[in-house]
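My questions all concern the structure below.
For this view, one protein chain was removed and the others were kept in their places.
Should a chain be cited, it is by its letter among A, B and C, assigned in written order, with residues numbered from 1 in that chain.
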Amino acid sequence: MKNIVIIGATGYAGQQLVSILLKHKHIRISMIISNSHVGKLFSDVIGKFRGATDLRCSSLDDLYKKINDIDLVFLALPHGKSNKIINKLIQINKKIKIIDLGADFRLEKNSDFLKWYNFTHENTNLIKKFKYCIPELHRDRLRNSNYIANPGCYPTSILLAIAPVISNKNILIDKVICNSLSGVSGSGRNPSYSNSFCEINGSAKAYSIGEHRHLSEIDQQLKIMSKNIKTIQFTPHLIPINRGIISTITITLKNELDIDSNLKELFREFYSDDSFIKISQNEPSLNEVCNTNNCILYPYYDKRTNNIVIISIIDNLIKGAAGQAVQNMNILMNYKENTGLKFPVIFP
Amino acid sequence: MKNIVIIGATGYAGQQLVSILLKHKHIRISMIISNSHVGKLFSDVIGKFRGATDLRCSSLDDLYKKINDIDLVFLALPHGKSNKIINKLIQINKKIKIIDLGADFRLEKNSDFLKWYNFTHENTNLIKKFKYCIPELHRDRLRNSNYIANPGCYPTSILLAIAPVISNKNILIDKVICNSLSGVSGSGRNPSYSNSFCEINGSAKAYSIGEHRHLSEIDQQLKIMSKNIKTIQFTPHLIPINRGIISTITITLKNELDIDSNLKELFREFYSDDSFIKISQNEPSLNEVCNTNNCILYPYYDKRTNNIVIISIIDNLIKGAAGQAVQNMNILMNYKENTGLKFPVIFP
Amino acid sequence: MKNIVIIGATGYAGQQLVSILLKHKHIRISMIISNSHVGKLFSDVIGKFRGATDLRCSSLDDLYKKINDIDLVFLALPHGKSNKIINKLIQINKKIKIIDLGADFRLEKNSDFLKWYNFTHENTNLIKKFKYCIPELHRDRLRNSNYIANPGCYPTSILLAIAPVISNKNILIDKVICNSLSGVSGSGRNPSYSNSFCEINGSAKAYSIGEHRHLSEIDQQLKIMSKNIKTIQFTPHLIPINRGIISTITITLKNELDIDSNLKELFREFYSDDSFIKISQNEPSLNEVCNTNNCILYPYYDKRTNNIVIISIIDNLIKGAAGQAVQNMNILMNYKENTGLKFPVIFP
Partner (left out) sequence: MKNIVIIGATGYAGQQLVSILLKHKHIRISMIISNSHVGKLFSDVIGKFRGATDLRCSSLDDLYKKINDIDLVFLALPHGKSNKIINKLIQINKKIKIIDLGADFRLEKNSDFLKWYNFTHENTNLIKKFKYCIPELHRDRLRNSNYIANPGCYPTSILLAIAPVISNKNILIDKVICNSLSGVSGSGRNPSYSNSFCEINGSAKAYSIGEHRHLSEIDQQLKIMSKNIKTIQFTPHLIPINRGIISTITITLKNELDIDSNLKELFREFYSDDSFIKISQNEPSLNEVCNTNNCILYPYYDKRTNNIVIISIIDNLIKGAAGQAVQNMNILMNYKENTGLKFPVIFP
């Protein structure tokens, strides 16, 4: 049994992480860190956990004292908050493993953090030590690494959809246009007009067109995958559901595809070893992935327009955050990759 | 490993049952019976189960042939459908155990089935062999019995709330008024105007006032519990959520309660051995029980009115149907009562 | 054309009031007062009004300067806020008419304001000048009065349902139990955990059992209507819809009703002159009253229990707030009572 700690467990991604880890057979949650609820039962802060855990919230100082007994720390904090904490953690315990669910180590250049997130790292060396990892695409990056930058929810849904197309050199990509729909939990748990019930219910909206922060990590990863794709058009939308993301990716092509080219087959082969990726025969409904760590992909080649359209759906809190973090932990720890990630079917 | 069979797995209660049983460590689902989908993969009929099971739907005839290898059969069928099938099952296999999630064996008198459900049993002997069982209230009934009539969702939420009050002889009950709110899955999966999205979303309604079928089983069980309560006023409402029931029970009293009487303490003691019943300090939100087998009770004594008000919340598909059925199975099979019923926390 | 002013137009009731008054043929909105948005276009503060009005928000000081040109002032403010403003308004303009949509003048005794709302009036004389008025029940109170305390949403739905029963001396009421379901706009527009989308969507909850503030005005009005009803049991619930209230009122009886007694007929006669009150033949759906000033009542006598059950539905922002305020204004101003209150049918 390994000892893990969660910093920032009261947000939606953090709660999901606690939920998954409480059932994970190889690990034990040693501490839940929440500076604003120190001493309280976690299940009193988040009522849903009554009966599931009797852990109490601890402070960061409590953690620093016991850090040498800890094997791995998850952080699920707003951007700009985790980098200082991590600096301190790894100074005390050189062997500790870190998985950051926030954005603080997703980019490569300090200047990009300034541009997109309006903060800079003091310790730029640390940035390089973190590996950005969607397991199905980047498992190999984790060899000899202890630090993981867990990807954002939109990028996960989008990169998983584009990767098989890029992998086929016969498909000459022209432009990539991505429209994504996200549930409201994606905007966090803090109350505001923009997530209050009456403003959301019965409505929907596009937001942050052309300037959403997740563009930075999408662009960076696309450049690694292909020299030909510089950037994408990314338009996120908020829709009135609690959880889930649908990304609809349209790829315009420079060449016509052979009428025989079987796009679904390409996708199936690309992900043949990945149990969490499902290639669907029909347009899938979002509720097919909710409360799972799966990503369902539906690729479609439109002869009429010579475009490829791919539907990619994930649960933003699981495959888009806490589930993927646990999947990454499983790799770091040499557990079976789906350990703790096969949930009971929930519907409706 | 015991072999079980589910008849009627494509409805919402049936799906929930499959979901729970797929994770139950002591049993194996041997067959899923659906006459309208014979031969199809269950996961093609209900897409959400893709990756979770590769069982195919079988016919009733298939079941009759293999019934001697089966230990227990669950039925989740519309009322009037299960009694004939059960007659046949138990003729072939005398030792088989049966749990009927439908209404066909919940009442004691054949005339009541005619009055409330508009059908009659041919084999009236069989009615007596079935035990109506909410485990927390009726475990003892299951000794030496193989056949269980699994209670309805509304009655479960209501009877669990009233039982502790009845148990205290110092509380003289006058009248009981129950208002319940139910999610839409309670009305079944067949499409109709009354469960279509645009008619439900943004609306709510009371229905079947004074004549809801569940009144029959509530009345019958109340009579067994107390000579003083003849009937209740029961007004169910449909609200725009997928799953869950809130029952708000007001009990008017003939005597004033001692100012010191601690209602919450009475409830806590009454359910001190029952891990699925939680007594809440505050009015609970329905989402605290969704996707659990719990019943959360919030009892409140109102000095101003001399009434007791009890809030009782359950997940209609779990504690109100499939979860309770598995809990009953665990008792029949001598497993630990909560086996397979501790689910991961899901929120939001 | 009369000149009216609205103080507190950015809340949901205030917005609804602006919406109705912009279409009212006899009045003109002269000013919209919002101290936090002085100088801004109202349609920039509340985007939905773009194209509907080019009024700008003014300050209270602006109003005091022009108060002599104003015929009537509506206030839609949190409790405790309107009484001081009103004191000042009526000192400057003795003839001005006032309709307060808040709670500050709904009760008769200063001590009740302290008990239920935790504030006291300095000018207790003023309390007596305000008339609490649900038009269908209290029109006569408005003769020679210029000041109206507009009733709360829950009390409107409940009192309209009980009044016909009280009016029939052959019905001997024992106890009254009321369960109400309210949309989220009833809890106001300020963001909080308790009205954030993910906490509300898919959930529901009872709250303020036995101590909701609206109990004070319900009790007070019931005492005026009947010496026999001292109080009611009132349990409000929040459900995931934007607008609307369902009140389910159970009245236990001391005598059995004649089997011939036609409850619906009693209700129809009682409200025969009231075009906004509809007596339904069936249990109505809440969406039948949304976006109308109607109250639909469904009375039901249950022979089995000897109880009366009444379903009462209103739109909380219209008949429960702004619509009723305009109805009251129409009476004060001697306009036809339904002027400006016949809206287009909206569904779904």
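In the analysis below, contacts are C-beta pairs under 8 Å (C-beta built on N, C-alpha and C of every residue); 3 or more make two chains touch, one makes a residue touch a chain.
Here the structure is a predicted model, which means the values were calculated and not measured.
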item	value
Which displayed chains the hidden chain touches across the whole complex	A, B, C
Absent-chain contact - pick from A:Met1, A:Leu114, A:Ala204 or A:Ile224	A:Ala204
Candidates A:Asn87, A:Thr124, A:Asn190 or A:Thr231 - the one touching the absent chain	A:Thr231
Residue touching the undisplayed chain, where the options are C:Ser34, C:Asn83, C:Thr156 or C:Ser185	C:Ser185
Positions on chain B where the hidden chain makes contact	12, 184-185, 189, 191-193, 195-198, 200-202, 240-242
Missing-chain contacts mapped onto chain C	12, 15, 18-20, 22-23, 46-52, 185, 201-202, 242-243, 275, 278, 284-285, 287-288, 291, 294, 343-348
Residues in chain A touching the chain absent from view	175, 177, 179, 181, 198-199, 201-210, 231-233, 235, 237, 239-242, 244, 246, 248, 250, 252, 283-287, 290, 298, 300, 302, 304-305, 307, 309, 311, 348
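Everything that follows uses one rule, which is that only the chains that are shown with their structure count from here on.
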item	value
Farthest chain relative to chain C (centres taken as mean CA coordinates)	A
Distance between chain centroids, defined by C-alpha means - chain A, chain B (Å)	38
Per-residue multi-chain contacts in chain B, two or more chains	201-202, 242, 284-285, 287, 348
